[in-house]
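Partial view: only certain chains, each at its native spot in the assembly.
So that you can tell them apart, the chains are marked A, B and C in the order they are listed, and the count of residues begins at 1 in each.
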């Protein structure tokens, strides 16, 4: 098992956006747009990148495609910020295969979930994370996303893994703010062994007040500077400014409520991609098969929201 | 897309057990026990085999291991009965990769689920099955198992896929007997385009009365002749004998209620493997990592149930 | 606690329909139609009546209205068949109040659920049923309907209550056919202390083959003779005829799939009431507030199904 010292462990804190995966019209990875997106994010002042996450549509890609994608992210980043990458697969043995290939591209950490499809106990999930951590030579993070995994990582499980140095952090997309608050408190009591990032977009101010170490906002693909401003205000202890930044971002976030009748993935990532295209950050809003495209009305409403917030005034430079 | 004629399509009906995957103590596939298991099942009169299903712990194995496993099943079967194999992965593109490797081993059909982890609509799930069917040259089946996939395949979706020749059958492990009954009726009304197999173990008599074309009972790994007897009685229209066969099997099925405090996978497959070992069908009850082993008390209670039902009297010959 | 001997305990077996509650256009109870409905059911040969159940919309009525309704059912029945009545309220103390008023009208048994709204353990649910049974002087039944109560009554709980004579039967609307089969087997092994009625409509043949003592079909409000025929065939051991009767009823049951975009209650009970009105069994299809009425198209499609099955040819005589 890997037990990196605090000296060598890359720190993930602040704004760590999950990088979307731009696609060409035929569904192939649009590497030029992807590199431009990375530049946009880092140029906006983000503190790290989360590659191959749910917002990156990673579940839809083959392992070869995933490697393609992460390589471009690593190359475009050129060491400016640390990169954590998702290894999303069914079970331990399969995750280890995937994770090792991803690690070889040069990412700084791996994040994965509890097993999918199978019916496991907490003891088994604990063994699962330990086996994966032992099989890779970068820090492992736990990804808690019950809406996709259909089980929750418990406080006891996470703090047990933390105590033994198995995991270095948690990306919390559980939507359970009470559970997250208790995790923050337990982590403090234990000497802060874990970095705790919230996957929330619209209550980041509240999560930072509650003690989160940072945030992984999908919406940053559309408007990254807003999250950096929010983060900076919170580090100054200026909570009114933090809240004001959040409330402005929440007006941007209304884009995800414009599509109607589509799936969760089509709606969320679809709205981001439509907005990114409108801002010139990527060339096409194409989504991974079989996710349905937004209709013209939804795209128009999304562009209306961006215009109202002056987010189309100056297109992001290429 | 494949549109096999009724002349060339392998028919899956009757008793089609999901083949368990025996493992050596170190977790490697126990090919000798696996071949013996295949012989036991076919020798008991089963009508087909379901490889790489949930009972076969397929989610826990890498693709290379899956190919190893299915090859041994294909070789040991030697064409005596048709084989349908699971291709369990996250999404369309990944399933196609896996399925093509499995098809190359010589199986007669592929079965897969809706996407895992992602958040898709019915339209997207429909496109998913169509893309997979178009990419392989054996018939495709749909596997409906909400306890693992966390969504249900609707009647309209399945009958739409059937009408276009996309799927050849359904393995129903939905536990929704009303939905299954409506599927049977809709399938009859449409001219029986689908073979409908129930994944149930303890209400097979009822499901056959309701019109199922066959059954995929995990318990057949332990006691296959009982299911063949049940099936034969039902084909004679002797429903009292069918029920009597079911009730005897249900006494055997009590083995799965002996483990306590373990996960769903440890409990179900673990009980089957303990009983198979006790009967001499396989050498070890080892389960795939990280599934926990049964304790000695549970194994003893399982052996007690088998003894009471005279299932240890004559061990299955090697 | 009541411990009625088998001599005095009314037996509920066979077809025991949940009696719908006809309403006048202003929402008041239509006692004339209700009495006619009772006559229709008993005249069709049913073996008992289930008053104040979900199909009877009992949750929507005040206690005074409930007493009105059950009085009319008791009077119209005039002792021809036994009556079991639901006492649906939040918790033990409230159920006891309601149940005592209902018992005073002359019903033969009371049925109730686990507590609603509260968050209780199995130990607490067990105490709940014991307290209610001790407080009333007719037999108590347990009603297992997780889709409404949001918890399931376990096998151990039910058999424990049976062993101590607390409950006399179970109305199972759990949709868990495996659980029901195990309950049947455990009940047989214990000497059949419980009467087990299934709440299913479309798999009654299968549930009777599996060992149910009877059925509580909402659809019998529309077509009672079909269920009596089905029951009679099953008691003769003629399972092909039982299945044929079921399949004919399932064609009638398609009426509940005609409404679109309405709530569960509007759809199910609404379709029954529309069909009952079309057949002349009741005068109005009015539903309890705030349940929405079916639109004209749905009613027309329902009448079309009835016509096709010759169920409008001769309207039920008044």
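FYI, contacts are C-beta pairs under 8 Å (C-beta built on N, C-alpha and C of every residue); 3 or more make two chains touch, one makes a residue touch a chain.
Everything quoted here is computed from the prediction, not taken from an experiment.
**Student:** For validation: placed chains = 3, all identical. Expected total copies in the complex?
**Tutor:** In total, this homomeric complex is built from 4 copies.
Throughout what follows, only the chains that are shown with their structure count from here on.
**Student:** Select the chain whose centre, defined as the mean of its C-alpha atoms, is least distant from the mean of all protein C-alpha atoms.
**Tutor:** That would be B.
**Student:** Residue numbers at the chain B-chain C interface: does the shared fraction exceed half, giving same, or fall under half, giving different?
**Tutor:** Same; most numbers are used by both chain B and chain C.
**Student:** Roughly how far is chain B from chain C, centre to centre by C-alpha average, rounded to an integer in Å?
**Tutor:** Each chain reduced to its C-alpha mean, chain B and chain C end up 36 Å apart.
**Student:** For chain A and chain C, let me know how many angstrom lie between their CA-based centres, rounded off.
**Tutor:** Taking the average C-alpha coordinate of chain A and of chain C, the gap between them is 50 Å.
**Student:** Residues of chain B that contact two or more other chains, please.
**Tutor:** Not one residue in chain B touches at least two other chains.
**Student:** Spell out the residues on chain B that touch chain A in their complex, using ranges where they run on.
**Tutor:** The contact residues of chain B facing chain A are 59-63, 65, 88-94, 97, 115-121, 123-125, 127-128, 131, 147-150, 261-266, 288-292.
**Student:** Could you please specify the touching residues of chain B with respect to chain C in the complex?
**Tutor:** 175-178, 181-182, 185, 200-203, 205-207, 209-210, 237, 239-240, 243, 247, 250
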